[in-house]
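A single protein chain has been omitted; all remaining protein chains appear in their positions.
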Amino acid sequence: MNSIKHEMRRRKIKEFGSSVYHNKTALVGTIVLSFFVIVAIFGPMIIPFSTLDFGNPEDMLQAPNGEHWLGTDDMGRDILANLISGARVSLLIGFLATLISMGIGTLIGISSGYFGKAIDNILMRLTDFFLVIPWLPLMMVLAAILGTSIWNIIFVIGITSWAGTARVVRAQTLSVKERQFVERTVSLGSGSFHIMSKHILPNVFPLIFANTVLIAAAAILSETTLSFLGLGDPTRASWGMMLHYAFESGAASANAYWYYLPPGICVVLVVLSFALMGYAFDEIMNPKFKER
Amino acid sequence: MKLLEVKNLKTYFNISSGQVKAVDDVSFDLDYGESLGLVGESGCGKTTSALSIVQLLPKEGKIYGGEILLEGVNLAELNDGEMQKYRWNDISLVFQGAMNALNPVMRIGDQIAEAIVLHQKVSMKEALIKAGDILELVEMPRDRLMNYPHEFSGGMKQRVMIAMALACDPKIIIGDEPTTALDVMVQAQILNLIEKLRKEFNMGFILITHDLSILTETCDKIAIMYAGKIVEIAESEELFKKPVHPYTNKLIGCFPDMNGERKLKEGIEGAPPNMLELPSGCLFAPRCEFASDICHQSMPETVEVGPNHYVACHKWEEMINGQ
Partner (left out) sequence: MRRKFIIKKTMYAIITVFIVLIFNYILFRILPGDPLSMIMRNPRATPEMVDTVSALYGLDKPWYTQFIMYFQNMLHGDLGMSFVYKSSVTGVIATKILPTLWMLGMAEIIAIIVGIFLGIVAAANRGTKIDVGTLGFSLVTYSMPTFWLGIIMVSVFCVGLRIFPVGGMQSPGMSFAGEGAQLLDILHHSVLPIITMSILLIGEYALTMRNTLMDVLEEDYILTAKAKGFSRKYILRKHAVPNAMLPMITIIAINLGLVIGGAIQIETVFSWPGLGSLMYESLSARDYPLLQGLFLLITISVVLANYLTDITYSYIDPRVKD
């Protein structure tokens, strides 16, 4: 019984993989994202400049040239080097924040759907609150109170972005609960935790997965924005921090496009690839969309 | 001249996995004041036939051949713009009751009247007056013109649909499962209403259904469709008394007979063929207990087995003699 289930799951994942491969949108997204992940992992090992290497006064705000391919910032640091080490920080924040968000969203969604009644009501009011409350002001206030560190940023993004996931997971849990096998398991006297983790979770998982991609996109954008507003970790140069410094140093008025464009382009590419993947997953998982 | 003549209609769907011959070489005709029942399992092409007549096929579908003569005018040759003035004015449709066929954010009066304004070139005010008259014709108070669709029950919505279909005094009404999803009482009311109006206005009526039992009292003629083809067509009484095609026999066996004697329903074994990989020979052969070699090899011709009684079956003689 179990081995059949595993085999079915394995086959489903394989089918999913081949759908991704055949879906151009998903493929482009995956390739771009993989590129950035590889850069984030291995890039910092091979860059010839130290990111904290302040240059000489004459190195400040240089346009792209033979030595500094993407030019230098107002402190004489190499932009490309910063970009590469920033990839690691930005992606790490995005990844961990998404993990927290998905964890909370799944937990609240499943509990709400599974237990129903008063618990459902309370959890859904809470979810509504997080859905309706303006995101950025909330994050700004939390980040301001907690202080600027990379971990606080991760925490703040994670804790404020789970509401949408909770909603979706709750709806799916309700429909799974309706199905017979859960009823049967309940009558056999299995505990709630067992039912939720063994029967409901595997069934809501595909949904969670599709949602993850969109949350990740939002998390990276949030990090960029918070850092830009001066709430980032000054000791770790994410793309958002680069943009913060660029803005503070007046790169726009100085027309130092090589300073403020590249970090933004990287953010756009990563977020866009997440968005493309999300769009494609939706298409693959809701075949109704495809046939019409 | 007949009101409507469909000759050798071929409507195919081109989908990603291949070509589906949803309607293949279908012919029938309809006279003024006459009613025709089009019966078959779902997916047999009955709805596609109806949508072909008014050219409302989904974009994958296309008419590949045949003629659709409405009082001698071949509708199959018209483009969408030319077709627009025939739709509703000459041929109107009543869709399935369960369908969401009425616009939820528009008052039903406006929905009926807009068609009158379009085709009869009258003012909205006059059209609304006429819409009220029609509503009374389907036995509903005219003040309900001001209501929205969600304020009606299923049966009432279906009456509104019929009123709407009558709006422009069409020559033909096509009912696509107009009473499916309604309870038996309401079903009978709706069908009686259509009957009454058809006779009153001398309209042609095509009733599409999967339920043979509702046709007995309603239709003059019945055509049985299977996998995109008409396998048997005859006058109602003749068809019920002397069904020839094995498929027709099975269908009739599927519902309780008229004397109220509830015979055990005899389901039809097997499933309709995969429309992408049609069998060679007779399409029903794989499910037919009488099938022999010839049935699996060649497509049967349509033969006239009695007055206005046509059957496409190799075994028609045996079938008649066997009874």
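The chains carry the letters A and B, assigned in the order they are written, with residues numbered from 1 in each.
Simple rule for what comes next: a residue touches a chain if its C-beta (ideal position, glycine included) is under 8 Å from a C-beta of that chain, and two chains touch if they have at least 3 such contacts.
Only a predicted model underlies this, so the values are computations on that prediction, with no experimental measurement involved.
**Q** Among the options B:M1, B:V105 or B:M185, which residue touches the chain absent from this view?
**A** B:V105
**Q** Per the definition of touch given earlier, which of A:F42, A:F129 or A:W151 contacts the omitted chain?
**A** Touching the chain that is not displayed is residue A:F129.
**Q** Given that one chain is not shown, which residue among A:L99, A:M140 or A:L201 touches it?
**A** Looking across A:L99, A:M140 or A:L201, the contact with the absent chain belongs to A:M140.
**Q** Please identify, in ascending order, the residues of chain B that touch the omitted chain?
**A** Output for chain B: 54, 56, 81, 83-89, 92-93, 95, 99-106, 114-115, 118-119, 148, 150, 164.
**Q** Could I get the residues of chain A that touch the absent chain, sorted low to high?
**A** These residues of chain A touch the chain that is not shown: 125-126, 128-129, 131-138, 140-142, 144-147, 217, 221, 224-225, 228-231, 240, 243, 246-247, 251-253, 255, 257, 260-261, 264, 267-269, 271-272, 275-276, 279, 292.
In this text, only the chains that are shown with their structure count from here on.
**Q** From the mean C-alpha coordinate of chain A to that of chain B, what's the distance rounded to whole Å?
**A** Computed value for the inter-centroid distance: 53 Å.
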